[in-house]
Structures are given as structure tokens and as C-alpha cells.
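The other protein chains are all here in position, but one chain of the complex has been omitted.
The block that comes next holds subunit A.
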């Protein structure tokens, strides 16, 4: 192991073999509970929105609620050591990845990008601090959070040792890292680039009070602007069920008000204006673009597009189209489509239509406001189950 090339950020794994453990072990839940509490009280992290969100997410009650949803929990074991390659532009994502690995009964080795290291550091320090307590010695010895430069061999080293690998960071990262393959039979999770949409019932929206609209716009803001509208699960295409231009207008005006707190730098506007202009010129679908100052651009599409992902918007650039019923949406749900957030639409009906139609995309159907809440069900996969194995038994017949 090339210990000299990595910078250790937390944990004390030294390269020994890690055995699989059972799922949602008590010690892991206790550790995460302590971690959650520490993050919320420590001055280094308590005022950071992203850290607070993680702390809230990994509180015991939330994680324990997953117990019921896991099949064969009693007969499952973690694979052993999971090597996580965290993305470079969400400073806290590594911690979520770690939690999935731990709950699935694994030891976790996590490479944090040097680009976000500074922002990730406080959270790493909390993890280190809580983990160093005597009662978590076992977890400490099976965890390593580190950073290293690209191309110095550490990715190869850990890839060769691991029993499972997780690659965050989209298509580019996956293409890069596939050049360093895991050993045959080793489980692998890759999170490719995805595209997300929102489906809103126009009649329902019309009946919202002013306060409700405001509340919804805050939730929508968190789904989009909070991540520069650049997260896979942030909606870019808004599909209205039913037409009412005035209702759309009211909604976007409310969104513009709410988005006034967004830090809109000249560079972001420059990119956003460029992207929308290129989309206008390169496709034949955009009828009209409305500018809500430079806060929000809304481009009207002639119809619900077959390849929504070509309408890429960032920093508050939305594409909208109108459908009369959910069936019309189905041909748009290709493999790239991940989250469908809904407002005023029945999630069950959406799910039924997808199953009936046999659509290739649309894995996550969540209420407006929850686009970014990471769940163990992600990209159509149960992460905890995927990071563990089932030990099945077959009884001898006739005995």
C-alpha cells in the first residue's frame, strides 16, 4: 500500500482484510446517532446547511425506519470492504455514501476529491472525533477517509483490494474509472448522469393559496437553485398537466421572488444565457423564452420532448411543456430520466403508468421539495441490498 501518497482525513484502517457484518448493526446505528448529535452541536459544522442536512438525515429514527423495508435482513452480510470514489462538487456526499456502506455491513474506504477537501474537512473531523471513542474502535479500524492526487496509483491499489466499488460523479468519472477495473465478481455501483423532471397538475396549482404557493416555491428552490440546478435529481423540465398560462405565470413570478436570495454571478448568467440560446438555435422545439430578470428563464416547448435530457438547464433555466394526461408523458421517460417530482398528481398513478408502459426511465417519484433527499433507493436500485449479499439456504427435499 502506498501510504505515503495519501492524506488520511479520518478512520484508522491499515489495509487488513475486512469481514462482512450484518445489516444495520446496533454499534453502527449508535455511532451514526452520536455523529448526528455531534454535527448539530459542534460550532465547526452546526451552522453549515449541508452538514446540518446530513446530520438530520442520519439520525437514528430515520435510519431505523429502513429496517422494515429491507428483505432478508437477517440472512444478509456486507461484502467486506467498499471503496467509494466521491464526487468533487458536493462536499458532503462522501458521508452519505459511507452511511450506506456501513449500514450494509461493510468497512469503507473513501476517496475524497482534493477539490472539495477543504469543504469536506469539518465533517471528516467530526467523523474522526466520534469514531475515535473506544466503543467505536471496531468501526474506526474498518474505515478510512482520505484524499490523494489523481494518477498516483492509490485508486488502483484500493480498487484491487476492494470487495465493492461505488463511483459517484457521472458519465465522465465512470468512463475514467472503468479504465481501472475491479476484480471479476466484485460488485460495482456507478452513478451516471441523469435528468429529472417535475409534473404539476395545473388545476391543483390554481387552487393553492398565496402562502401555499410561497411555501411550494421555497421547496422548489431547494430542489433546484440549492445545487445550481446541476444535480441529477434537480428538475429541469416542468411538465404541466393541463394548460393555463396565467397559472404558469403566477408560479414563475413567485419562484423569481424566492430565487432573489440565490447568488447569481455574471459567469453563471453568461453560461445560462449561452445554454438557452444554443438550445433555441439547435432545436426546433422552443417557441418562446420568458425572462424573469436573469433569475429564471422559462422556455416553452411545443410538446413533451422525446429526449428531455437535451434541454439542459443550470442556474435557474427551466423548460416547460403541457400534457393532458399522464400517458402522454411516458414516451419521454427514457433511461436518462431519474426523478419525477410531483405536485397535485398521484404518485401511484405515475408509477402505474410507468409499469404499464414499460418506460425505461423514471426511478424515483417524490413530492415537490424532495428532489435532493438521498434515499437508499437510488437510480432504481436498493443500495443497501446491493452492497450486501444474501446467504440463501435450500432445504433438502423429502427430508
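Here, a residue touches a chain if its C-beta (ideal position, glycine included) is under 8 Å from a C-beta of that chain, and two chains touch if they have at least 3 such contacts; residues count from 1.
What we mean here is this: contacts and distances are computed from a predicted model.
**Student:** Going by UniProt, what is the name of the one chain that was not included in the view, given "ABC transporter permease", "Cell shape-determining protein MreC", "Acyl-protein synthetase" or "RNA polymerase sigma factor SigM"?
**Tutor:** Record says "Acyl-protein synthetase".
**Student:** For the chain left out of this view, which of A:96, A:168 or A:342 touches it?
**Tutor:** Once the missing chain is taken into account, the touching residue is A:168.
**Student:** Quick one: which of A:77, A:289 or A:359 touches the chain that's been left out?
**Tutor:** The single option touching the absent chain is A:289.
**Student:** Tell me which of A:7, A:69 or A:277 is the one touching the absent chain.
**Tutor:** That would be A:277, which touches the missing chain.
**Student:** Tell me which of A:299, A:365 or A:384 is the one touching the absent chain.
**Tutor:** A:299
**Student:** Using the document's contact rule, name the residues of subunit A that touch the chain not shown here.
**Tutor:** Touching the missing chain: residues 85, 87-90, 113-116, 150, 168-173, 176-177, 191, 193-194, 227-234, 264-270, 273-274, 277-278, 280-282, 284, 286-289, 291, 293-294, 299, 314.
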